[in-house]
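One structure follows; several queries about it will come next.
Note that one protein chain of the assembly has been removed; the remaining protein chains are unaltered in position.
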Amino acid sequence: MSVSKLKVGCAGLGRMGKRHALNFLERTPRAELVAASSPDDAELEWAKAHLAPYGVKLYKNYDDMLKHEGLQAVVVASATAVHADQAIKAINADKDVLCEKPLSTSPEISQTVVDAAAKKPHLKVMCGFSRRFDTSYRDAYNKMQTGFIGSPSVMRSQTCDKLDPTGFFVAYAQFSGGIFVDCSIHDIDLALWFFGQDSKVKSVSAVGITAVEPDLRKHNDRDNAIGLVEFYNGKIAYFYASRMMAAGQEDTTEIIGTKGKLAVNTQPSLNHVHIYDNSGIRREIPQHYYDRFEYAFVTESNEFTACCLDNKELPLKLEAAVQAVRIGAALQEALITGKKIFFDEAGNRSEQAKL
Amino acid sequence: MSVSKLKVGCAGLGRMGKRHALNFLERTPRAELVAASSPDDAELEWAKAHLAPYGVKLYKNYDDMLKHEGLQAVVVASATAVHADQAIKAINADKDVLCEKPLSTSPEISQTVVDAAAKKPHLKVMCGFSRRFDTSYRDAYNKMQTGFIGSPSVMRSQTCDKLDPTGFFVAYAQFSGGIFVDCSIHDIDLALWFFGQDSKVKSVSAVGITAVEPDLRKHNDRDNAIGLVEFYNGKIAYFYASRMMAAGQEDTTEIIGTKGKLAVNTQPSLNHVHIYDNSGIRREIPQHYYDRFEYAFVTESNEFTACCLDNKELPLKLEAAVQAVRIGAALQEALITGKKIFFDEAGNRSEQAKL
Amino acid sequence: MSVSKLKVGCAGLGRMGKRHALNFLERTPRAELVAASSPDDAELEWAKAHLAPYGVKLYKNYDDMLKHEGLQAVVVASATAVHADQAIKAINADKDVLCEKPLSTSPEISQTVVDAAAKKPHLKVMCGFSRRFDTSYRDAYNKMQTGFIGSPSVMRSQTCDKLDPTGFFVAYAQFSGGIFVDCSIHDIDLALWFFGQDSKVKSVSAVGITAVEPDLRKHNDRDNAIGLVEFYNGKIAYFYASRMMAAGQEDTTEIIGTKGKLAVNTQPSLNHVHIYDNSGIRREIPQHYYDRFEYAFVTESNEFTACCLDNKELPLKLEAAVQAVRIGAALQEALITGKKIFFDEAGNRSEQAKL
Partner (left out) sequence: MSVSKLKVGCAGLGRMGKRHALNFLERTPRAELVAASSPDDAELEWAKAHLAPYGVKLYKNYDDMLKHEGLQAVVVASATAVHADQAIKAINADKDVLCEKPLSTSPEISQTVVDAAAKKPHLKVMCGFSRRFDTSYRDAYNKMQTGFIGSPSVMRSQTCDKLDPTGFFVAYAQFSGGIFVDCSIHDIDLALWFFGQDSKVKSVSAVGITAVEPDLRKHNDRDNAIGLVEFYNGKIAYFYASRMMAAGQEDTTEIIGTKGKLAVNTQPSLNHVHIYDNSGIRREIPQHYYDRFEYAFVTESNEFTACCLDNKELPLKLEAAVQAVRIGAALQEALITGKKIFFDEAGNRSEQAKL
């Protein structure tokens, strides 16, 4: 008796690509990583050492990888700029797709992936919002679903990176879509998840500063930004994104309901160790988002695989990724123009606040 | 050898008045509570039992109390509506004044108190922002002053009350000035304290909902509101105020600097007890702001007394109270109109965002 | 109408004496500190500056103070060696007595105070175990009393001082009775409080080391010691005392019952501040026991005063202080001899474990 595994190819072998490739190779029992592609020679060298010995075929060209014999699914973990293009090509080649977030920094381009997927309803196409797979967020969501906090009404959520003194984020800002699209997209997705995917935005406003990286202004970005989002269903959310945390990654969320509150990671910790010295009692915290969400990514690859093999419904809809980008882009516009932006219930811009 | 004490009168014997009266009677060694006034018979009854036996003279009429022989200072702890009037009368009668916050819900009326005090520079006139006297806030402030967190850049602060199912807050909203003036005023004051009292507002925006008390809308108020304040010195603050916390009072502040962060009360606790049962590990938290800030009020009465007796500088300027009301009122307007409000550097309204 | 206050004299003006004197002077509204005594000139100088201006009469001789006109109660806060003697003299002079712990490092001498008090049942005589007046311990005790944790069965309690590199504790060990009598006495008292004052000891055993102060061995003492106490009512307690904490004072207690657990101070904190920097997230903790228990001492002076004035039952019996010293001295003996010590149900030494 034999057990069939999902044959997966990984597009892109950069920071996240390597992680996805290894997760599918080693930590996704029902998947078999059969192929990987990267246009980058250094990345391919890494793959020769770490993937090829386990039978993974390497491709310099993504299109060639798509033709790999028996390939069933593709993980798109390349540069954001090619996410949508590669995802659409994979869809057209009849592959299931797990695409790193965001589909695109543009809501319109993001939508083209949804449109392509709509034509192939038998395929599993998912944009990987890692927090949806995190045990803590899921625990909070499940508790909310029981009615425990009454009606969820206010969300506070932040994605705050450790200060990287190398200035990496300045260069990165050219392509990231801005701090609300790059960071807060996770928080926005959480708001849509917890408040209901059909929550319609009424207004967005935002402020931001460049406290440590004035050069971010060249790319219409900020290193600290706060955004307010008002929904037509009587719910409100506020988001804080930052690039200058001293202690490490601080991704925190509170869901405040009419009868209670659920807080995720308001007391960050790396592990179970407390350190007592003459400065007091302290704990260390994760330094980067992957330290915090490593197992969420493993769960993601396993659940995606199970959905493909067993033809089960994906845990989140592809449309969610477009909604989140749309709100993130509006917040970024509000941040840069200083204007509050209003929407009517159909989602179109409106001149005035609807009271 | 004898030690002279500050002779104090307390105006108003409601919830806060009683506390102030007892604090000056029993917990302020250098002060002597000599008089108290209230127009309310029930309050006077209470005072007959609790204050009179210790030699405190009671007055039904505030103006009469002001003429009490030897009276040196007045604590104004009456209804907000008469704060300014009583404070000005006391100033004019040459008394030192400790006035409960806010001076008034109107910035203009608040300013009249400042104007009156300006004519009597020898008097000590202070508006009591209790958090300025709290050991935790002071510890955070002192640590910030050492440069420990670099340049303070972002403040998150919230004043969140326990849900009071009696609907008390609906009636109260008629006079409170709204949730930003009533609750967030403390957070606004903290922002001015930590960012510098001369911080000038560039814009304010706000959103709010009535999740548990729809009737608040009658009084142009909300039960949950979030406000954004942008300052001309490149700092930003965001405030959350709520009337619907399930666990108790949650007054939390984070001051985020370019090199570190200071958090006050992100892990609220009533005392040092942890309770382990089959629901997990839990701690109780203060139910009301006085549970949290009781000792801050005691410190306030003691420090005010010392400043009067020793002719020392007060720990906060009276002007601070006007600034805070001005920002609170603008946030409340932004909340109700849905509009983002802009200011020029002189503090006047402006039509457009200054980029 | 006048209110009568308890006229109190303070014996001893050393570290704790000063605190008690000031607490009765300034923070005990129903008491009036009328006298204080110390054989030490430096202490009397301090008193001239801080007590005399408020009408406190100073005495170099304790016996003279006892004759102070109208004196009603005495706080014995002198050196431990004279606690019992001074307490007995005060009792014989018909004064209410609040005596610092321990009555004596000797159980026999401690008992003489109880015997003296027994002859004057109209007097209030109390040994001040500060934790009995701490809000957290009281909260835990009250929760236990409701049956919340079922039957309390196991206690872990520790009294751990911050490392004092001056070697103070070596000199102090000559008179302290040893670490179990000096420090663990509080934990032992807690065990008797929570398990029932009539709990009878079945066995004690102990181990200890001198990790930082080898010279303590000269005085038959240790800088770290752990003791086990077994009671005849099927309950057990274990105590840890240390002189070498790096972060500060760590006085922690857990009461483990058949249905739940109550923990006091398992997460010590000085205040509500958390500090985020590149070493992680940290909080400071109290450095000395008075930082931790300051308000317990204030409550103690107020409750003692109320019991005297209103002829109410004291919150703890004087016998409790003898019981605690007896167990502490047995633990200290077990520590030094290395032997496990057994008792029969009458409290007499026994050669063998009773199984």
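Order of writing sets the chain letters: A, B and C. Residues in each chain are counted from 1.
Basically, a residue touches a chain if its C-beta (ideal position, glycine included) is under 8 Å from a C-beta of that chain, and two chains touch if they have at least 3 such contacts.
None of the values given here were measured: they were computed from a predicted structure.
Engineer: Kindly state which of the options A:Thr266, A:Gln287, A:Thr337 or A:Ser350 is in contact with the chain not pictured.
Structural biologist: A:Thr266
Engineer: Touch as defined at the start, partner being the missing chain; which of C:Ser205, C:Thr253 or C:Ser269 qualifies?
Structural biologist: C:Ser205
Engineer: One chain is left out of this view; which of C:Met126, C:Met245, C:Val273 or C:Ala296 touches it in the full complex?
Structural biologist: Reading the full complex, the residue touching the unseen chain is C:Met245.
Engineer: Extract the touching residues of chain B with respect to the undisplayed chain.
Structural biologist: Listed in rising order, the touching residues are 245-248, 267-270, 275-285.
Engineer: For chain C, which residues reach the chain that was dropped from this view?
Structural biologist: Residue positions of chain C that touch the missing chain: 149, 151, 153-154, 156, 203, 205-212, 224, 226, 228-230, 234-236, 238, 240, 242, 244-247, 256, 258-261, 266-267, 337-340, 342, 352-355.
Engineer: Provide the residue numbers of chain A that touch the chain removed from this figure.
Structural biologist: 1-3, 25-27, 29, 52-54, 135-136, 139-140, 143, 148-149, 259-268, 270-278
Note that only the chains that are shown with their structure count from here on.
Engineer: Taking the mean of all protein CA atoms as the centre, name the chain whose own CA mean is closest to it.
Structural biologist: Taking the mean of C-alpha atoms per chain, the most central one is B.
Engineer: From the C-alpha centres, identify the chain that is farthest from chain C.
Structural biologist: Here the answer is chain A, farthest from chain C.
Engineer: On a C-alpha centroid basis, what's the spacing between chain A and chain C, in Å?
Structural biologist: 57
Engineer: Where in chain C do residues touch two or more other chains at once?
Structural biologist: Residue numbers touching two or more other chains: 267-270, 275-278.
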